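A single protein chain has been removed from this complex, and every other one stays in its place.
Each chain gets a letter, A and B, in the order it is written, and its residues are counted from 1.
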Amino acid sequence: MKIHIAHGRVVDPKSGSDAKQDVFIEAGRITGVGAAPAGFKAGRVIDAAGLVVAPGLVDLSARLREPGFEYKATLETELAAAVAGGVTSLACPPDTDPPLDEPGLVEMLRHSARSLDLAHVHPVGALTAQLAGKRLTEMVLLTEAGCVAFSQADVAMPDTQVLWRAMQYAATFGFALWLRPQDEFLARDGVAHDGEVATRLGLPGIPSFAETIAMETMLALVRDTGARVHFQRLSTARGVELLRDAKAEGLPVTGDVSAHHVHLSEMDIGYFDSHCRVIPPFRSARDRDALRAALADGTLDALCSDHAPVDEDAKLLPFAEAEPGATGLELLLPLALKWGTEMKLPLARTLGTVTDRPARILGAEAGQLAIGQPADLCLFDPHAMVRISADTLKSQGRNTPYLGIELPGRVRCTLVGGRVVYEG
Amino acid sequence: MRNPQLNAHGELQHLLTIEGLPREVIVHILDTAGSFVGITERDVKKVPILRGKSVFNLFFENSTRTRTTFEIAAKRLSADVINLNINTSSAAKGESLLDTIDNLSAMHADMFVVRHASSGAPHLIARHVEAHPHLHVVNAGDGRHAHPTQGLLDLYTLRHYKQDFTRLSVAVVGDVLHSRVARSLIHGLTTMGTPDVRVIGPKTLLPEGVEKLGVRVFNDMNEGLRGCDAIVMLRLQNERMKGPLLPSAQEFFKSYGLTAEKLALAKPDAIVMHPGPMNRGVEIDSAVADGPRSVILPQVTFGIAVRMAVMAILAGQ
Partner (left out) sequence: MQLPDAEQLCTSLVSQLRAQVTPDTAIVGIVTGGAWLAERLHRELGLKTPMGTLDVSFYRDDLGKSGLKKQVLPSQVPFEVEGRPLLLVDDVLYTGRTIRAAMNELFDYGRPARIDLAVLVDRGGRELPIAAQFCGARLDVPAGKVLVLERDEAAGGKLVLQLSAQRRKPSSAKGSGK
């Protein structure tokens, strides 16, 4: 069906354009911006007056919990949550059960996701079999099956020999490694940032250098192997500095941060709020401010949801025993907008952190609003407030410190491949 | 954020931590405990204040000693006391913490005394029973977080022997990192206006940023004890005596054990406290533990009165 999106404020972060224009869609692609293509006859006109028309969001880390954790969430619920949040492409980490370490599993996941026909799902393959950190996976075959990168998810890989060899092997074929740096030994038993709040509440801490020591090891190996490494969900000021220096040095590295982490700090744990039990932990306000600034200046390439739906029972536990994670797909846009407004950034730059920039890391055709691009779009009202509540979240996970809070940015319509998949 | 231990009228609904307790509430507890000390010295050591009330001792972590003091305190207030060692019952069957609480609430419990290995567990329970204003939660020690009745009995002891908190130097010595007793006492002392609170220990046993709690940090015990009015020795758990934090109990005793020579550095009338049970020859020398400056046994007596006071005040809200 041909769609005409009329009267919207069209923002394309890639080109930086931000203007009132109409958008024309045919056969799943954008065929006109501003002027209608010759002979265009709309099957549907969407009135986008008062709305921003932006590329669909690209999320570099969203757990869909399938296969293996269907009691926490399913593809169906989480992909519905994705499009309700304006997310049209997402990468899912391999920490399923079994982990995504075999081509057959990846194919099955992609097939199930395609049959739902909601957001595009890009699996990240396991770097090692069973994520056990010992034996490499069949990266070539996994790539053929659709993996966009390889990762250990949140599972440690203490054996640096294996990490070194994995980088060499990945570099041979030009595959990217997505790694969340954390020294397993330093983080052992830790559940919160090793700082004043953990000290006050008597929570075992994870020091900042658990992140940076692991990062420095990884950077040394990148220097030697030339492997492309994307650092996931950095949490510390020093980690950001390391990334900045590595980029200046010319190393093939990028980095992202989770949407919750650019807003919250250890202080938000309050009286043991288990919604603030996340990985990596919310760190000091100084770290948080460094993350915010680094995302604005481009040191950090992307903002991700780090979506981790957790069932309620697993959160109704003492802080240290509660399962870590926060639901994020439906908060990514509001939290990005909140950050952009607070940093006084132009809308196109704010949206770049959740569209064009992550799309480049993903290597997917996504995140741009231009003629010839797939018609993956998100139409939202930037001024309407959304109250985050258990009743309104589409995700099966209602776990976020923002429950009961109002955030800016209400998604009105999401299109994937020229098809309206969500209207709210 | 509302203090979860106070009700809408600012009265004590639960005792979860000393942190954030108004000074008047602490004074009320200590004053009331003073009246109970008299009662525990009578032939009939009971008052009928909690008659007909059910106090559940929920010990998710074993501690015969603490459980016994709460049991005695509740019985002296004429309450019915039910002891549950949960680690040996429901938890093993997979029942969740809050399921257990729901079950016991349905049995018309009036008070839960909770000991749990995980910091914040009593807060979780208190939040869960919010709909039952007649239910009170007393934290009997959670993880490394807090042990408020121990902190209060330490305050009672200090006030008993030293009267004025605003002129005191108090040194807390040993494994502060893992100690809920230390955290509760430090919050209590700072709330009561104690100008000089010191923590003494090796860097491996002092938590990150401990000075932000309002204490001075010493690694050298001799320096830290100089001129102080009270010394609170912390218990060193067996499993921590050898490992990545400490090489051996002997070496710990050499640097941080309280001996008569080290005690001589404190004021001549300084008192020595210990939450018990003591490791003689590890954190404290027997000659000091049994010596004239030790108030370790009176602490135990005051502990009963303080727990009676806490329960009586909670039951009165």
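In the analysis below, a residue touches a chain if its C-beta (ideal position, glycine included) is under 8 Å from a C-beta of that chain, and two chains touch if they have at least 3 such contacts.
Note that the structure is predicted; figures quoted are calculated from it, not measured.
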Handout entry: Partners of the unshown chain among those that are drawn
Key = B
Handout entry: Touching the absent chain when the full complex is considered, from B:6, B:49 or B:278
Key = B:49
Fill in the blank from the handout: Missing-chain contact, candidates B:11, B:80, B:95 or B:196, resolves to B:11
Problem - chain B residues that touch the omitted chain in the full complex - result: 11, 28, 31-32, 34-39, 42-44, 46-49, 312-313, 315-317
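Here, only the chains that are shown with their structure count from here on.
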Exercise for the section: Mind listing the chain A positions that touch chain B in their complex? Expected result: 194-196, 198-205, 207, 270-272, 274, 313, 316-321
Exercise for the section: Name, in rising order, each residue of chain B that touches chain A in their complex. Expected result: 1, 4, 19, 96-98, 116, 118-121, 123-124, 128, 142-146, 180, 183, 207-210, 212-213
